[in-house]
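Every protein chain except one is present and positioned as in the full complex.
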Amino acid sequence: MFRFLIKRLVEIIPILIVVSILIFLFVHMIPGDPARLVAGPDATIEDVELVSKELGLDKPLVEQYITYMGNLLKGDLGTSLKTNRPVAEEIGARFMPTFWLTLWSMVWATIAGLIIGVISATKRNKWPDYLGMFGAVSGLSLPAFWLGLMLIQLFAVTLGWFPTGGLESWKSYVLPAFTLGTGVAAVIARFTRSALMDVLKEDYVRTARSKGLKEKNVIWGHSLRNAMIPVVTMTGLQFGFLLGGSVVIETVFSWPGLGKLLIDSVAFRDYPVIQAEMLIFALEFIIINLIVDLLYGILNPQIRYE
Amino acid sequence: MTQYLLEAQNIKMHFPLKKGIFSRKENFVKAVDGVSFAVKAGETLSIVGESGCGKSTTGRVLMKLLDPTEGRIIFEGEDITDFSADKIRPYRKEFQMIFQDPYASLNPRLTVKEIIEEPLIVHNLEKSKRQERVIELLEVVGLNKYHANRYPHEFSGGQRQRIGIARALAVNPKLIIADEPVSALDVSIQSQILNLLKDLQAEFNLTYLFIAHDLSVVEHISDRVAVMYLGRIVELTDRDRLFKHPLHPYTKALLSAVPIPDPSAKKNRIVLTGDIPSAANPPSGCTFHTRCPFAKDVCVETTPEYRDYGDNHFVACHFAEELEG
Amino acid sequence: MDNDLLLEVKNLKTHFISDSGTVKAVDDVSFKISKGETLGIVGESGSGKSVTSLSIMGLLKDTPGKIVGGEILFEGTDLVGISESEMRKIRGNDIAMIFQEPMTSLNPVFRIGRQIEEAVILHTKLSKRHARGRAIEILTAVGISRPAEIIHDYPHQLSGGMRQRVMIAMAMACIPKILIADEPTTALDVTIQAQILDLMRNLTEVSETAILLITHDLGVVAEMCDRVVVMYGGRAVEESDVHSIFSNPKHPYTQGLLASIPKMGERVDRLPSIAGNVPIPSRMPEGCKFAPRCPFAMDICWEEEPLLKEVSPNHSSRCWLHEEVPENDSVFVGSPKY
Amino acid sequence: MSLENIEARTPFSEFWRKFKKQKLAFISFFFVIFLIVLSIIGPSIVPYDITEPDYVNVLSGPSAEHWAGTDAFGRDIFSRVIAGTQISLIVGLSSVLLGAVGGTLLGLIAGYYGKWVDRIIMRICDILLAFPGILLAIGIIAILGPGLSNVVIAVAIFGVPVFARIVRSSTLAVKSTLYVEATTSIGARPLRIIWKHIFPGTVSSIIVYFTMRIGSAILTAAALSFLGLGAQPPTPEWGAMLSGGRDYLNIAPHVTLFPGLAIFITALAFNLLGDGLRDALDPKIKE
Partner (left out) sequence: ACSSDSKDEADGGGKEQEQATKEGSDIVVAVASTLTSMDPHDTNDTLSGSVQRTIFEGLLGFDEEMNVVPMLAKEYSANDEATEFTFILNEGIKFHDGTPFNAEAVKVNFDRLADPDSGLKRHSLYSLIANTEVVSEYEVKFTLSEPFGAMINTFAHPAGLIHSPKALEEFGKDVATNPVGTGQFKFVEWKPGEGLEVTKNEDYRIEDQPKVDGITFKPVTENGSRIAMLQTGEADFIYPVPTEQADSIDGENGIEVDSKPSIVVRYMTMNTLKEPYDDLKVRQALDLAVDKEAFIEVVTNGHASVLDSIIAPAVQYYSKQETTKPDIEKAKSLLKEAGLEDGFKAKIWGANNSSAMKAMQFLQQQFAQINVEVEVVPMEAGTLSDKIWSVQDPKDAEIEMYYGGWSPSTGDADWGIRPLLGGAENFPPKSYNVSYYDNPEVNGLIAEALETADSDKRAEAYEKAQSLLWDDLPWISLSAENTISGKKNYLTGIYLLPDGSLDVRNLEIKK
């Protein structure tokens, strides 16, 4: 297992290099001159040129890439063109809020999704199933910003239970985590339902029943763990997406997270920040895939590492 | 030397073993590990053996659906082993396959006509003649033209197997590799298909390579029989010889294990101990030594030679002579 | 002998009701099993063998199937009406079952040990430790050589034969009164099949467990069973002791079946065979279900279904021929019409 | 009994029978048909001109004349929502269609040819997946310019890797079936095999995912509108209407409510339809 981990970690490096080149090219392909944006609309051409020189944007692209990669290898992500702060600091400050928000969203969404999914699968084509799936699909069909603004109106402004936004205490997590999680809960519920329905048709479920086990044990003990295998992949994927930060929710809830930073950086063509964020997303994806693979091994002994 | 229709020379097929996502592929499943035999025109050669011993894989290699790890395939004296997909295409007319599973081997989305027509299209038969040929084939296998526009799921297992046979016959092949064509069928249908295969052989002078695990079926249909164990042929000879004077201990055990549908029959059975070893990790020496009641030290150490015991009775056992009595 | 009667199935009817129609999967099946006896059920695919066994086990709940008639008397109580919780006490304890597919019938994510212990703990209230002991014991009994190690393995680490042995161990763990074995060896090779059949025979001899053996292999029936029920199209068409079935089959279907299997050592050029196809269960013919394939079909066969009648002592058959042509036991011998 | 006289059960009738049993999906199916009809005739049956402003009557709530009230320019929201069906459906359908076509091709190629072709295609898809969708959209819209067709392209690109994955996995499944092997043994060329045998085998999973994806495509387009990257005004695209009205959320909630509801119901209908299709097309689910 240790060897497996090492091997997987080593594999990350070439992927990140390819990703970094792609990102670099993509980011520079988007029209828009950061110097102009940084200097502001009332800047004169001299200002812009000055800024451009200051930021090193006057150099050829290849040279810029080499500098960028050189710094990257030294562990230096550069400085934000917009705020002049080190990129590491900009991202560092926003990473944990995004991470915790994602984590809490995933936690409730997974629990709720699993419960709804199990109930739906066991009460297939009866009203709890319809209700559960209707609820789940509704969760997928609501525009997030609308839901967020509605929740703020109800729970923050009218009832005053939770803050409207920002990150102050545990209460700050409730509304954004709820909003962010609804879609995920819906997806998990649907995946769980269909995976469990497949599993319930398996022979070993019949075997479990033939032993005289209670239905509760048959489902939660014997079936769910098997059904979790596809659910885990999907949950991992969702987790990966959410870790990138959700622009819409961060905007609505004034959340100091990565998604908002990305949008702001794009608006300013803040290349170092965009590039660093993208690299981090790619890394997150890889790590999550790794965790999913490990979970796979735990859930399914057939694919356990040697 | 007689001209063989098909010769398999020391065929090996090793699949890289990918055990889950966590390990590197370093092991191989030796599905077929050095199989040689030759099929004469017009005869039926059967291959029997237990599940996983490499029967289907051998069939697939001979059909050029898999590229063997080692060995040569000679068809009508021509070595076709290394032919590319394009080069082999015209030869495919000459040998066709019937599959074990009549449910999975027919595309559920195509009508019977489309299924049977496909080889005709692939081998460029004129459009005008195809329709006729399809109806002709349907009749040959005991169906009729009313069935042409139906979908496979509307047919019973036996009927589907007939469709599969019609497809194989469409291009007038010389050789048919039948991979357990009756195993999935009901007992009462099995005999219909066996009879059909026999009739067709007589009518079109077909050569069969018949893969099976049911010894009573094999005895009924074959001219010669090869017994496989763990990727190798352990015994090959005429049907009568094999059933009356088996030499290899495995063949003997196999024959004695077949349940006889007669409650008053006398059973003196050789019940083997142990399980079939895995093809990924076959035992040393004679691969059968782990279950062989007569195994000696030499069996553990050296692989027995596959030799002609006389009268084209091939066997791979160190003690074939001693055990004969 | 009647004191030994364990299970009596009377006129069982199990239908699958869906909006596309009713499938009468089992329609009038009756048989009895006594202590220590092995009853075989043979029949073609779809003839209702598995549904019969699932009906006895009360495992139809998750399917659209429903017992619509008949009784299943287990030691005098009718299992058809009893509650799920009472049924659970019987399941796995008094009546246990092994399934056709050893490859898929074990839960892939749990260790072997746990899967055996589960049933033991449930029905015997043994402690976990003792249950483990019992698991090892029973694994030894089914001929597994390193039981203490095997209980830590996962199903995929075992071969098919071993898995089926584990399944048998699981079923035998609580020493049931009846073991229902639904095609226990169909997926196995002949040499392994021989081992498993041997094993089952020995086990039941020791514990006096009765076996309901479902199969389509007449060879297996001949070797294992005391009595045989032949099913066709959801009906029991013939029932008798094993010897008279093989030596003196009454029903044309049974006769055809016996004739059409190639027998080792008997060379024939062409096999006799039953014409036609296995009927589609949702579209069973009126009258006798075998009529469309029967070489002796008469007008009445198409119109009215015959009843299962005793045609000689302890030998019943469901055929109009017995009414018309008394004792016509040599119809197929010598000159098969197929 | 001969087979000739049993009533023909084509794959379609089998599907239809199972599909009819999915009540929610069945209703959704008719709703989707209704939506499609509405999107065709909608613009010509609306009571008001959808661009004509009425500065006297801005932000008035639902009333007898304006069933869903008016927006900031005094335009009739009901008419705009109805007329917007067309554009929103086109965005949803065409972006998914585009993504599906691209993804299906990639998935078929990756799945059929395997080996390095597969690895390269799948790595590209992974990278595409890891790319934040919004950035991709901004990039694409920045490069190609604003406008609905580019929104469609952006949303389509999100779909490509997902379709590719799905199609690849069903390609692998179909590729390993005996009937594909049988066709290979006949000597059929890869193109024929892919087109005649493998592609039809993947269609059901494509259709299922297709319908489910439409809902999220409409929502993605709405999220792009939220960021100001959506349809050009005054196009009555629902997402644009919804995000345009968000500044009035507490004074004129009807401005967002109706387009929001339209998005919700449409997404819901397509999702439920997809669910139902999955159950009806999945051979594993037998009643």
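Each chain gets a letter, A, B, C and D, in the order it is written, and its residues are counted from 1.
Keep this in mind: contacts are C-beta pairs under 8 Å (C-beta built on N, C-alpha and C of every residue); 3 or more make two chains touch, one makes a residue touch a chain.
In this text the structure is predicted, and so the values were computed from the model without any measurement.
Participant: Can you list the shown chains that the hidden chain touches?
Facilitator: It touches the following shown chains in the full complex: A, D.
Participant: Pick out which of A:Ile152, A:Leu243 or A:Ile288 touches the chain that's been left out of the picture.
Facilitator: Missing-chain contact among the listed residues: A:Ile152.
Participant: For the chain that got dropped from the picture, name the residues of chain A it touches.
Facilitator: With respect to the unshown chain, the touching residues of chain A are 30-33, 36-48, 50-51, 53-54, 82-85, 89-90, 93-94, 97, 149, 152-153, 156-157, 160, 163-167, 251-254, 256-257, 260-261, 264, 266-269.
Participant: For review purposes, identify every residue of chain D that touches the missing chain, sorted by number.
Facilitator: Those residues of chain D that touch the unshown chain are 51, 53, 55, 58, 72-73, 138, 141-142, 145-146, 227-229, 232-234, 243-244, 246-251.
Basically, only the chains that are shown with their structure count from here on.
Participant: Can you name the chain that lies farthest from chain C, using the mean of each chain's Cα atoms as its centre?
Facilitator: Most remote chain from chain C, centroid-wise, comes out as A.
Participant: Using mean CA coordinates as chain centres, what's the gap between chain A and chain B in Å?
Facilitator: About 52 Å, centre to centre.
Participant: Could you state the distance in Å from the CA-based centre of chain B to that of chain D?
Facilitator: One centre to the other, that is 48 Å.
Participant: Counting only residues that touch at least two other chains, what does the list for chain C look like?
Facilitator: 277, 280
Participant: Send over the residues of chain D in touch with two or more other chains.
Facilitator: Counting only residues that touch two or more other chains, chain D contributes 3, 6, 21.
Participant: Please name which positions on chain D make contact with chain B in the complex.
Facilitator: Residues 3-4, 6, 8-11, 177-179, 181-189, 192, 196-197, 200-201 of chain D touch chain B in their complex.
Participant: Sort out for me which residues of chain A touch chain C in the complex.
Facilitator: It is residues 200, 202-204, 206-214, 222, 225-226, 299-302 of chain A that touch chain C.
Participant: Any idea which chain C residues touch chain A in the complex?
Facilitator: Chain C reaches chain A through residues 57, 59, 62, 88-93, 96-97, 99, 101, 104-110, 118-119, 122-123, 154, 156, 167, 170.
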